[in-house]
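Heads up, one of the protein chains got dropped from this complex, but the rest are sitting where they should.
Each chain carries a letter (A and B) given by its place in the written order, and its residues are counted from 1.
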Amino acid sequence: MVAHLNRKRRDPVRTRRKVKTLKINGLDVSGTDEQTILEVARENDISIPTLCTLEGLSNIGACRICLVEVEGARRLLPACATLIDEGMVVKTKTPRVVEYRRKLVELLFAEKNHYCAVCVSNGHCELQQLAEDLGVDHIRYPYVYPELNVDATHAELGVDHNRCVLCQRCVRVCDELEGAHTWDMMDRGENTRVVTDMHQNWGESKTCTECGKCVQVCPTGALFKKGSAVGELEKETEFLPYLKVMREEQ
Amino acid sequence: MIPDELNEMAEEHSQKQNSFAHRIHVCAAAGCRSSGGEKVASAFEDEIKERGQTEKIAVKRTGCMGLCAEGPMVIVYPDETIYGKVSPADVAEIIDSLDGSPVERLSLDSEMPFFSEQTQVVLENAGRTEPESLEDYIVAEGYSGLITAITEMTPDEVVNEMTKSGLRGRGGGGFPTGLKWSTVAKADGDKKYVVCNADEGDPGAFMDRSVLESDPHRIIEGMAIAAYAVGADHGYVYLRAEYPLAIERLKKAIRQAKRAGFLGTEICDTQFDFSIEIRLGAGAFVCGEETALMASIEGRRGQPRPRPPYPANYGLWGFPTLINNVETLGNVPTILRKGGEWFASIGTDDSKGTKVFALAGRIVNTGLVEVPMGITLREIIFDIGGGIPGGGNFKALQTGGPSGGCIPAQYLDMPVDYGSLAKVGSIMGSGGMIVMDDSSCMVDVAKYFMDFCRTESCGKCIPCRAGTPQMHKILTKITNGEATHRDLDILKDLCDLVENTSLCGLGQTSANPVKSTLKYFEEEYIAHIEQGECPAGVCKFKRTGEVINGCSS
Partner (left out) sequence: MPLKKTQPPSDDKRWKLINAAMRRHGYHRSALIEVLHAVQDAFGFLEDEALEYVADNLTLPPSMVYGVATFYHFFTLKPKGEHACVICTGTACYIKGAGDIIDEIQDKFGVGPGETSQDGKFSLLTARCVGACSLAPAVVYDGEVAGHQTPEDVIKTIQEWFGNDT
């Protein structure tokens, strides 16, 4: 976890922030030394596609969609988890990174069943939007499509592992904002899944507060409200930054 | 313990040792143990007792003597007669021969290149001292490096000595050790940690296991010196649970060091405090990556996080943390004792000192060797290693495990150093060397490593989690004779994607075995695809593409 990014900000003693100037896509921009490339880019209306990151949650750099080129860096860097530095020269949409992003999204589509036409999130899905923005019109990799469970034991909420992109947003919101830590990840590699408590049914979870934040932050139709029909589920994530600020002020 | 006490103890112990007319060293490292070393050691003890010669002949269970292929090994001092493949039945004969000439049929030539061409720094005590004896280590000048450091040098001077030595990280990355130490030394932190990375996960590598089994005090001393240099007071050894003997010996050594005052508070009557805890790994290769390793020490899933921030500034629980591998730390006591300049005089311009390699696979002298950097691969494999058994043809050398590559015969005369290995598409890695002859199919080898990466992927980032299974499937298709050229193109494309977009080293290097075999043995891939044939005869498939056996792991 890149907890340091968040920890630093919470520290009330640390008040003096240094201003750093940098170039993003040729544009001169500035920010403080506690801001990430992604934050500064967004403040300046430069869009960088993202998937796992969400304002109000810690950044983990897992999805690699926001990779950008930084001059002098040996590797591509995740914009969500890289702090800005004086004189940095960042390029966010070189053909190389755009191509990589497209392939990463294709890998996701091949990894699990993301058949949009029968999904509650159809039309409001971040993964679908991402694929559209990146111009993904075919998948070059063979489909894996493992048959995974749908847990519908909770009275109002459900999880369809076939749609999960393992962004860990549910894990983070449940831990960092709700404080319940009902969700975590189990197993590893291609078998990684999100899990509630001791891998029991969600409906039987002892720790779940039924707040529903996990459903709201889920970028796809993996976490859903029961009773939503195809394309009906729209998610609200705007509450997060406010909630986070309020928590910090307490 | 203060220097005077130490000298006294060393004096006493070495006098006792020298009072024996003969000292029989039996290798008690894991390799020889598995071939019955412990039985040989107790047979010697029983026989000596029976003959009433316990005052005259001593039996010592020592660390690894290197030549595991000839295990169980025995070396008789002071004559330094080397015996291989000793069984309890040979014991009486060896004792009979002690005052006469050696037992011909068991003895090995001590002039053979395996022994004579090595330069031992990290392994200087292996096979010579008893790993479970602190006294033995002290007689071998152990802990004198630490005492010099904390009583006569400032932390800065210790860091400078490391910088001067030119030592680079022996875990695979090759990062300059002095620079790492000075970064941690300069970092702000109320607390600092030193971590010894003993999560030796590369399949085919067993150097760290052997060092810990043979000379555990060396690692404790190395960590203590590092702690003094960077200003840490607590250390962790992150050790594989698969190495029970190493765990046992290290635990014992830590207890001994505590009792003797080399660990604890006010070490050697100075202001320096340092303690060490062992944390066991639990079977996750990715935990060799430093951020995953730290997560694991903190009791969490071993998932890496993006760097920067580096552990040197933001490590365990957010505090500056120095992470060094076993072999790196194993060099430290000797560097402090003999000086950085001495160390820098060994090796090449770009790679100083020695490197321990584990020789395995199709090679006569399987075992552990330590050689100066810059030696050629040919010298290691054919002189020291004794070449390929049964007159087979050398085909490739695999170095660096799943992150490394296969080096073909044309580079046998290449010097071994960080730069040269990287240039031919492999890496130094932690030091595993697997020799392959004509009986190995390079596509099958690539598939083996991809299977490894696929199951060891932590699952956090998309390219590694979803990309390695895709690559493994294509390689399986090729070894099944069902692939097309298009599959090969996708494979190459995936190599590039996974290498450039993965979060940590595991994913970033997972394509190396495929890339290097494609570079040097592409014709084998093509033969599988176009002719439906495996040139090495490893992958057996019908024309229909149905697998009979072999490539179905």
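The rule is simple: a contact is a pair of C-beta atoms (placed from the backbone, for glycine too) under 8 Å apart; a residue touches a chain by one contact, two chains touch by 3 or more.
Small disclaimer: the values here were computed from a predicted structure and weren't measured.
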Among the chains you can see, which ones touch the chain that has been omitted? A, B
Touching the hidden chain in the complete assembly: which of B:285, B:319, B:394 or B:541 does that? B:285
Any idea which of B:2, B:21 or B:241 touches the chain not displayed? B:241
Hidden-chain contact residue, picked from the options B:25, B:217 or B:362: B:362
If the hidden chain were put back, which of A:185, A:211, A:230 or A:243 would touch it? A:185
By the document's definition of touch, the residue of B:440, B:476 or B:516 touching the omitted chain is B:440
Residue list for subunit A contacting the dropped chain reads 175, 180-188, 195-199, 206-207
Subunit B residues touching the omitted chain (full complex): 30-31, 33-35, 68-69, 71, 200-206, 209-210, 241-244, 279-285, 296-302, 358-362, 366-368, 398, 401, 432, 434, 436, 439-440, 445, 448-449, 452, 456, 458, 549-550, 553
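Convention: only the chains that are shown with their structure count from here on.
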Between subunit A and subunit B, what's the gap in Å when you average each chain's C-alpha atoms? 39
Residues of subunit B defined as touching subunit A within the complex: 284, 301, 305-306, 308-309, 314, 318, 454-463, 465-470, 473, 490, 493-494, 497, 500-503, 508
Once bound in the complex, which stretches of subunit A touch subunit B? 1-4, 7, 60-65, 67, 75-78, 81-83, 100, 103-104, 107-108, 110-111, 140-142, 144, 165-166, 185, 187-192
